[in-house]
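Quick one: the structure is below, questions incoming.
A single protein chain has been removed from this complex, and every other one stays in its place.
Chain nomenclature is as follows: A, B and C, assigned in order of appearance, with residue numbering initiated at 1 for each chain independently.
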Amino acid sequence: MDRRDFLKLSGLTASTLVLGGCEDYHARLEAYAVRPEDMVPGMPTYFATACEMCPAACGAMARVVEGRVLKLEGLPGHPVNHGGLCALGQASVQMEYHPDRFYGPDIRTTRGQPSTEYLALERTVHEAFASTSRPTKLIDNMKVGVMSFGKPDFKLGDRKWADAHAQTARTWPAAISRLARGLTSGGAATLILVGHQIRGHRHALLADLATALKAPAPVVVEPFGDDATRVANAAVYGRPELPTYDLANSELVILFGDDLFTSGLAPTYYTWGYGAMRRARPDIRGMLVVVGTRFGEAAAVADAFIAVRPGTHGAIAQALLPSSSGGISLAQAATLTGASPDQIEELALLYRTLKPVLAIGGTEVAAQTNAVPALAAIAALNVAAGSVNRAGGVLAPPPPPIADMAPPAPASYRVLRQWADSMAAGAIQSLLLVNVDPFLAFPDAYDLQGAIQKVPFIASFSTLPDDGTAMADLIVPDSTFLERWGDSTPAVGVGAAVGNLIQPPVDPFFASKPVEDVILAAAKEAGHDLGHADGEAYFKAMWAKLAPDTSVPGTQSPWVKALRVGGISRSASGPDYDAHLPILTAPVAPAFRGDPATRPFHLVPVRSTKYRNGLGSALPWMQEWGDPMVTGAWGGWVEINPKTAARLELNPYDEVKVESDRGSLLLGVVIYPGLPEDAVAIPLNFSRVCGTRYDSAAGGSVWEATQKVDPGRGADVRALLEEVIEPRSGQLAWGATRVSVTPTGRQVPPGKLVLVSKSIQAQENPALPHVIHREFKVWPIG
Amino acid sequence: MADVYVVAAFCEVDAAADGIKRLLAADFPARNIDVLTGVPYPPEIWGLPAPRSNIRKIAALFFVIGAACGFTVASGTGWLYPLPTGAKAIISLPAYGIITYEFATIFGVFAAAIATLLEARLPTMKNLPYHPRVSEGWPTVTVRCADSQNIDGAESLLRLAGAQDVLRHAV
Amino acid sequence: MADWISDKGLQTATGPRAAGRRWGLVVDLDRCTGCGGCVIACHAENNLALAGPLDTDQGRSFDWIRIERYWDGEYPDLKAQFIPIMCQQCEAAPCEPVCPVFATYHTAEGLNAMVYNRCIGTRFCENNDPYNVRYFNWFEPALNWPDPLANQLNPAVTVRSRGVMEKCTFCVQRIRDHEELARIEGRVMKDGEFTTACAQSCSAKVLIFGDLDDPGSEVSQLVQSDRRFRLFESLGTEPVVYYLKGGQG
Partner (left out) sequence: MGMIVHPPELYPDEQINQDVLRPVFVTTWKWWILVAISGGGFMAGLATWFYMMATGMWVSGLHRPVMWGLFISNYVFWIGLSNSGTVISAMLRLSKADWRRPITRAAEAMTVFALLIAAQFPLIHLGRTWLFYYILPYVNQRQLWNNFRSPLVWDMMAIMAYLGGSILYLYLPTVPDFAILRDHAEGIKKKMFTLFALGWRGTRREWTTLNACILSLALLVLPVAVSMHTIVSWDFGMTLVPLWHTSIFGPYFVIGALYSGMALVITIILILRWAFGWQKYITPFHLDKLGKIMLVAALVWFYLWFNDYITAWYGKLPDEKIIFDIKNAGPFYWWQMTMMLSNTMVALPLLAFKKFRTSPWAMFILTIFINIGMWIERLLIVVPSLVQKGPSFTWTTYHPTWVEWMLTVYPLAGFTVLYLLFVKVAPLISVWEIREDKVACATKKMGQAELRAVVAE
């Protein structure tokens, strides 16, 4: 009997332990003989696993108390996160217990409408909550004045809950049959769209399914592709993969675009690297220079910020390169970018004197129509400085420990659009949305809904409601990564070969099922036996491919060892890059959509560290947390330069209409010093039409404590974006839109703009011990 | 036979004082004679030994007792259950001085009030002599008499002095 | 007697030194990227309540640790600075003596303890708190954990009810857990054996928690740094949170 069986025993079948006829959940008897070995009331148990909230693949420890996972913590010594864990990872427990999580599978007769069976199920579960086991009762027990230790977990002890759970579970066979029919009817015309959580062997399994169906391989959908980076990397380093940026050993880091630490592909890894770069070496303090349009989180911690016009980052890079490889003069760069020549010269001096140097292109560069040449110029900086294949520079990522775990590359927007077009043309018979909301990757300018409507059968595996799922005929909710097996490798190089093994610290809270279990069962029913009984067996089999470590006698099998330490990691690096300095053409000017006369502002869509790739917006902690720069919480806003605001006579909390040629948004004004006068920035808040109560665009749910009605998050910036495609990589150039800003003369409705800190104008730094405040300015509010 | 008070209401202060003078001359003991007035007259005008009051001394005494109590409560509770707060001493003398003072005042004020009631023998439920005209400003002389002879004597003496209305009040 | 009536004397009689430990936190501003992992870690560990959009905008949200951001200059010559601010656990905490009911006091380990049960909500402590790191429960927080979100709550931490103050505790539940563990195992607590939720979540190793009285601990090494300073030091509150300046200093 392994631990999982113990959990099952304690979870689903706990009702057998309840005294007959006694409904009170306090009356649970727990025999020592049958108690799961790792469960001591009140004592936490830690499980090594990995976080799947983003593609970074951080190692994690799940803290479990009495069958409930309470907290996700960083796995000490993990090569990606080195013991830390980012905000989104910490918030993952809210996905586990999300109030709007799907209770179980749902076969819908009308798209967007829950079936009557599902509604009945929902009612049952609600009743289970509302009966003796209402969680507020749990809170009552923990409130002031009441000892909180050792209270029996309501879920384990409550028969009503167990009944509801069992009832929900009974709907699965029908759902799997429906999926099997969908696979059969789809056949080769089945399209599998997967999100970042489908990686490692879960991705491989879906690829197997596609092969079995003779369908196209699964398409990875990421809201922000990194295609331009891959194309540029292929051109300069010789391979498209995302390399290891060894910040920790670097002396000078030049960031082009400034979202590396907060919304990059591996924020914890880069944050760790940054900390080490600054202070881990006794005599060396690495420097950081940020070249960008919007002054954001990285610029705030940088030693210097070089402001450039949108899309002209590449010119700065080219100014640092030798003229033999297409370098341009400082004066030319200054003219092109609007940066001061002195600053560029200073940067050039640093670039020449400090070694090793690391230049990294961020999403601000990748969001432009000239992304590939600009990123290539940036990558060329590393080659020219001799930083490639060198500590403190750009290193080739090692292959994953198990070959078929390699991280899948997301499809470019152009590819996605082709698939969407074929949906619209009726060429797709079945669409599987596997943990992905395709709407997040498309600007509203493209009629994705119209295209998807044409697909006869859509199944969604999402855990939480989203717009893609609203279109589904069948919802087979995936378990969260805290409830299922899985494995992953980092999307970017982290200086080690890492294979995370994700194990389920707890049983599924609702009657969800892991994707692999569902796929295996449905494929079997559809006549394609993929060769494994269930997910657990599948992963065991996959990890059996790993050769046992025979160097130390008496070591455990790789599986057991991986379970214990959360996977496998070997310090290694890939085959060296065969990098060569490209011959660059003159800097390519970015193209923008929208007439500068009528649309005077560049639109800078910001990948907010709060919402990241879209998962964050559904989680209340991420919503309520004021983001580091604006301190904005709960939804979106528009950032405007103070001078521009003064010119337009705008104050914070004023409502403006931001309009592009594609659409318009009503947003609250935030005065933001970190933008040029001709640009406005709007965070991607990933609000959803059919989302959860926390990311719902329209709002309307009631906050129980105060009976205040949630005003909703408003529409996302995707409503404004032009559909401009970067020609060389096919990536969506989502920074290529121009907008106009018109005051409506009103203030934004209460709760539509939420600022944690009201004093957003120049403030004194309290870090200076003796001078406390130099100037003050609080903007009028309310 | 129970004692009887002769209650004589006068229009004039001088007349009332004259009545008392006559009573004293007729050997009515001063301790049996009293005057009820609607306003406080200077005690000397009646020719009776002036009552003395210890209120101020009592208030002062309890002020000191209160001070001692205040300091004891403040520092004693701190000393018994020492909870450090923000680097303020457990027995913070300046702070406890304030408590000491407030306790002293509370004790003094309530002692003065209670002592007043005790000294003035209030509140009383006893059936004591009174004349309703007192509240209209008539000074009223009361004489406590043990026998009927005295009662008659006192009444006539007071009437002679100008008493407007004489009542007899049996205890 | 002198111990009792002098400001410093009580510390030797019953105060911080008596426990043999003095917890402190070092914040290396040069490493901080303002990523906010600590903020959410604190929410997860300490059962911080949700306020919702309207009350968050009203300034009623809970952030026992918050990343403050300060601007300086004008675009493009702009500078900004992040500084994580949590309860400074001052040794001469101004918030403590003003509480009329001892709801907050100084423990033997130098922690600024908050006794929720005792609090009647005068909010005087937050007035006298120069750092504004005390948070008041304006509404019944328990109601903002809709089913089944409450399952995440940490049973080792009290859920505060309406009308009481709360603040950073230096994760006192973790201190107690490991104290107990060390006692059971018959050893002394080791430096770095555990850390606060915020420090644990920090990949950049900005936050280091430990015993300032242990000369071998990482914090007591770090506070020797020339870069160190404390917030509003001139107020004389004697914080035990030491900041290490950023920049080339």
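To be clear about the criterion, a contact is a pair of C-beta atoms (placed from the backbone, for glycine too) under 8 Å apart; a residue touches a chain by one contact, two chains touch by 3 or more.
These figures come from a predicted structure and were not determined experimentally.
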Displayed partners of the chain not shown (whole complex): A, B, C
Candidates C:39, C:65 or C:98 - the one touching the absent chain: C:98
Sites on chain B contacted by the missing partner chain, in the whole complex: 13, 34-43, 46, 48, 50-53, 55-56, 59, 63, 73-74, 77-78, 80-81, 83, 85, 88, 92, 95-96, 98-99, 101-103, 105-106, 108-110, 112-113, 115-117, 119-126, 128-130, 132, 134-137
Interface with the unshown chain - residue positions in chain C: 55, 58-60, 66, 68-70, 85, 94, 97-102, 118-124, 126-132, 134-140, 162-165, 235, 237
Missing-chain contacts mapped onto chain A: 631, 705-706, 757-759, 763-764, 766, 771-774, 776, 778, 780-782
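Throughout what follows, only the chains that are shown with their structure count from here on.
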Chain A and chain C: spacing of chain centres that average the CA atoms, whole Å: 29
Interfacial residue positions of chain B with respect to chain C in the complex: 78-79, 82-93
List of chain C residues in touch with chain B within their complex: 4-11, 13-15, 90-97, 99, 102, 104-106, 238
Residues of chain C defined as touching chain A within the complex: 28-37, 39-41, 43-45, 47, 50-57, 59, 61, 63, 66-76, 78-83, 116-117, 139-161, 164, 197, 200-206, 229-234, 243, 245-248
